[in-house]
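A single protein chain has been omitted from the complex, and every remaining protein chain is retained in its original position.
Let's turn to chain A:
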Amino acid sequence: MAAADSPSAALRRRDLCSRGIRLAGKMRADVVDLLDAYVEQQGLDASASVAAVEGVPLAAVERWDEQTGTQRLLENLAAYRAFRALLAQMLEEQQEQLGEADAGLGRALAALLLQVSAFAYHLEELLQLESRGIPGEEGDGPPPPPRLSLFEQKLRGLGVLRELAQWAVRSVRDLRQLAKPSPAPGAAPGLAESP
């Protein structure tokens, strides 16, 4: 990957990683604040366990330290694209249920959606730098799931925000790994192909 190894590409990658780390850091802080407000306004129990919700990308990963740079970028991108759709859906549901009290929540959700979109775009830039094709988004995806009850919507919202908070932390870690100088080609994970 000659392009990735050139000094200017390495600098650009490091720059994109630092900015990405800051974006992810801000995103996480905002998700945590939003989670508190969401739990309170939706009348939920903060300690409630939410079963894994269909369609919500799980941040949990095995052998995280063995992932290649490309794997990290691809998994992150897939996740944030999914969150973009999920948050848009939450916003829509929010607007349907709306009373005045929830207007702040709606605005916070919209702001978060913007950040998630920006981060997804940022990841695409990083992938382009690696001369990687950016995977296309799957059209409309699978058919929309059956309409949930209000309570189920709220619980799913909780699951989405919690998982997004985990992803934000994971993304910071992933970008730090990416920002490390590339080892010799063909060697350990970084941006080289996995052995």
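As a convention for this text, a residue touches a chain if its C-beta (ideal position, glycine included) is under 8 Å from a C-beta of that chain, and two chains touch if they have at least 3 such contacts; residues count from 1.
Throughout what follows, contacts and distances are computed from a predicted model.
Not shown: a single chain whose UniProt protein name, out of "Mediator of RNA polymerase II transcription subunit 18", "AP-1 complex subunit gamma", "Ciliary neurotrophic factor receptor subunit alpha" or "Glutaryl-CoA dehydrogenase, mitochondrial", is "Ciliary neurotrophic factor receptor subunit alpha".
The missing chain, though absent from the display, is touched by one residue of A:Q41, A:Q89 or A:Q177; that residue is A:Q177.
Residue-wise, the contact with the chain that is not shown comes from A:R28, picked out of A:R13, A:R28, A:R81 or A:H122.
Interface residues of chain A with the unshown chain, by the touch rule above, are 25, 28, 49, 58-62, 64-65, 162-163, 166-167, 169-170, 172-173, 176-177, 180.
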